[in-house]
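Every protein chain except one is present and positioned as in the full complex.
As written, the chain order gives the labels A and B, with residue 1 at the start of each chain.
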Amino acid sequence: MFIDGIEKLNQWQNECRKALDANKKKVLVCLGPGCLASGSDQILDEFKKVLKDKKLGGITLDSIKKTGCHGFCARGPLVVIEPEGIFYSKVKKNDVAEIVEKTLEKGELVERLLYRDGKDDKPIAEYKDIPFYKNQMKISLRNVGQIDPDKITDYVANGGYAALAKALTGSKPAEVIDAVSKSGIRGRGGGGFPTGRKWASCASIESDDRYVICNGDEGDPGAFMDRCIMEGDPHSVLEGMIICAYAIGSKEGYIYVREEYPLAVINLQKAIEAAREHGFLGKNILGSGFDFDIKVNRGGGAFVCGESSALMKSVAGEVGEPRAKYIRSVQKGLHDMPTVLNNVETFATIPVIMDKGADWFASIGTKKSTGTKAFSLAGKVKNTGLIEVPMGISLKEIIYEIGGGIQNDREFKAVQTGGPSGGCLPADKLDLPVDFDSLTEAGSMMGSGGMIVMDDRTCMVDVARYFLNFLVEESCGKCVPCREGLYQLHDLCTKVCEGKATEDDLALMEKLSKVIQTASLCGLGQSGPNPFLSTVMYFRDEYLAHIRDKKCPGGVCRELITFDINDKCTGCLACIAVCPVDAITGEKKKIHIIDQDLCTRCGSCYDICNYDAVEIK
Amino acid sequence: MVHITINGKVVKAREGEMLLSVIKRQGIDIPALCHHEAIEPTGNCRLCTVEITKEDWNGWKKHVTSCLYPVEEGLIVSTHSSEVMEIRKTLLDLQLARCPNSEYIQKLAEEYGITETSYKTRPDADNCIMCYACTRICEVLGKSAISAVNRGHDKVIGPPFGEEPPDCIGCLACAQICPTDVIEWSDDGEVRTIWNKKFDLIACKKCGKTIITREFADYLIEQRNLPPEYFDTCDDCKRTEVAQKMGGLVEAAKEVTL
Partner (left out) sequence: MVSQVVDIEKINEVIDRSPKTPGALIGVLQDIQREFHYLPRMAMEATAKELCVPLSKVWSVATFYNAFSLKPRGENIIRVCKGTACHIKGADLILEQLENGLGIKPGETTEDLKYTVEVVNCVGACAMAPLMIVNDKYHGNVRCDRVLKLVKKD
């Protein structure tokens, strides 16, 4: 059905809503990355199998929806029953029949699958009452986990493409740019550049051709927000791009998806075909006379291609080597034409701004960082998952109220944000508001949204070394300060981890870092030393412990630690069972012994011991 | 025409001109290892970094590579500020760790006070500083026979698959442009060898001097629409031919006027 105008769209929206309401209940099975990794696709199939043979009033096979990431990855696989919002966690394939029989047929709850904070706490039936979900505010993630990404009808029923219709029929391109500027939205990919200003710059350059590119490279290890949006709500990205294209006058767009996300490529491709079929992409969009089409472009696997000029080289079929940005991409980008490049989350937010208005968006968050931000909360926090919160919320609130605090009730040590370009912040910075500027002032940055929580069993020098190693491998190799400088910085950091460094080495690292920051050609190099500089600023004593005392306080750097069993050992044999190199000997109820020659210091025994009998020296 | 200030002196520059050429015109010497007039600048070596500011920047400074920075009215440039010197020193220190055996780098580093590198030297180091001049000139000539291979610290310059580059015509442009003389080649009578590939050399039919490789000759004849016998004689012999013809004409003209 070709939607040729706003009236047709409204009509279709009503039809889609009616069709959805025909199902008395809906079963949402989360197929987000975490749940999928735990086999939730088998749970989906099981539901289809069980319901096929049953005749339930108002509940058909159409009631079962696969969705994108519902958010609470730590408790997956997740199944949500609508309209009540009943939340079942850690669901197994064998639980499906019971859910169908008890909840769908009889309207009863399967108590053991309900969420409980602690083992002995009261269960919470509806997800909106669960602390993890209560404090969130979803804008870019509004549909993720709620709709079937393969169904454009789901997207339209939820208000999809209404913003586009409003913009095309009711606003001039300049007015669209004004609204985006007024909303205050800044780039969600990490750079935080005012989006309205970027669009206005590009639109002001005289050119027959100009491009819209969506950066779906999401290279920061630990970040998966963009993956969830591309997989779970691809139409929101398309709609944002089409609105942008209208605003700046572009006919051609690309979505650059990193090589490691094949499902995102598939889902975006399906969405593009559906959008074309219904007249949201292609010629004469919504009967407005405006033409625009989008192609999906797969990355080849290179973190540096998240940098805009390298990304554009990659789209053109070349190696992803960035260029000096003294002349910006809005002036000369893809094929040397004016180009707007924005992140997935930014585009997914645009339709909501056009629909609800710039003032509404600007009223959320803080004055300089308006709106909300999606984060992937991971690491040693209890409630790992995908969240979205208003800007200005404190780190403490995210980690403790939404995140539920540290796993195994260990001590908080640091939170890492901004990926390899960011830094680590210690406990006394937990009250900082999360926005574009506050974290940067403290020596880190908000970045694209990866947030890794670390406990006392983390070595901050090792964290710096890990990020430097990542950057050395991902550096394109073109310029000297990044290629040679980060390589030497990593080498020196490894020396610290191995207990072979001197204080002169540390001074050299600090001096070298400053030059790498100032002299590198692109953002990868310029922000490369950040993980080292932020950890040496807040955890200098750990560096000095490695250097002066040859000790690793976090118990991680293997050259500097040994594991030993003390007399608290009850002889339970647990550590013997998990030792991967059979280095522990002992009998039942007798103290076990670790053979230091065989021990690889992996820490498996330490992690499994319930009696504090394993010591790290 | 724009006016910019370099090290306190106001100078004129063409609109859109790159800062490096203006600096050089003043006779100021700053290193620019990857820069060459025949190729587009890329900003690989970062040594031409200078400090810039403007009056309305309220003291805020920026460090940019002058080879790629287009001049603007009112730019205030400092080519040897303490921060710039620190940058160049560290960059040369890193280059020395990369190419400890290169006399070119050793000399340049010494000018900036570095006699020994502070860092770990590259094992089995060659003298390639990864300036990309060779690959760029090969691209300009139109052959793109060699390229930058791999990524990051393992990056090297080389031919496809590490073997004889099928597109190489033996023109020697890469060897000639290389600032550290890394690319090996040899002319042995009738044969030229470069990148392990052998080329037949054409000799002048008149004086016997070797002129050019057969492949390069064919390439130029095709690209520039030259007569196929163009490389039968060398430039010197061609000049002699022309001079003889001209001398003959002059004699003939003299006879006429007389």
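Just a few scattered comments:
Methods note: a contact is a pair of C-beta atoms (placed from the backbone, for glycine too) under 8 Å apart; a residue touches a chain by one contact, two chains touch by 3 or more.
On a predicted model such as this, the values are computed, not experimentally measured, just so you know.
Note on the undisplayed chain: of the listed residues A:Val463, A:Cys479 or A:Cys609, the one touching it is A:Val463. When the full complex is taken into account, the listed residue touching the unshown chain is A:Tyr261, out of A:Tyr246, A:Tyr261, A:Phe436 or A:Tyr538. Annotation: of A:Ile3, A:Leu36 or A:Leu425, A:Leu36 touches the absent chain (contact as defined above).
Among A:Pro83, A:Pro123, A:Gly170 or A:Gly300, the one in contact with the hidden chain is A:Gly300. Touch with the hidden chain on the side of chain B covers residues 135, 143-151, 159-161, 165-167. Chain A meets the missing chain through residues 33-34, 36-38, 73-74, 76, 218-224, 227-228, 258-261, 297-303, 314-320, 376, 378-380, 384-385, 416, 419, 450, 452, 454, 458, 463, 466-467, 470, 476, 577-581, 600, 602-604.
One rule holds for everything that comes next: only the chains that are shown with their structure count from here on.
By the touch criterion stated above, chain B contacts chain A in their complex at residues 42-46, 49, 63-65, 68-70, 83, 86-87, 90-91, 94-95, 97-98, 118-120, 129-130, 132, 148, 150-155. Chain contact summary for the complex, chain A toward chain B: residues 302, 319, 323-324, 326-327, 472-481, 483-485, 487-488, 491, 508, 511-512, 514-515, 518-521.
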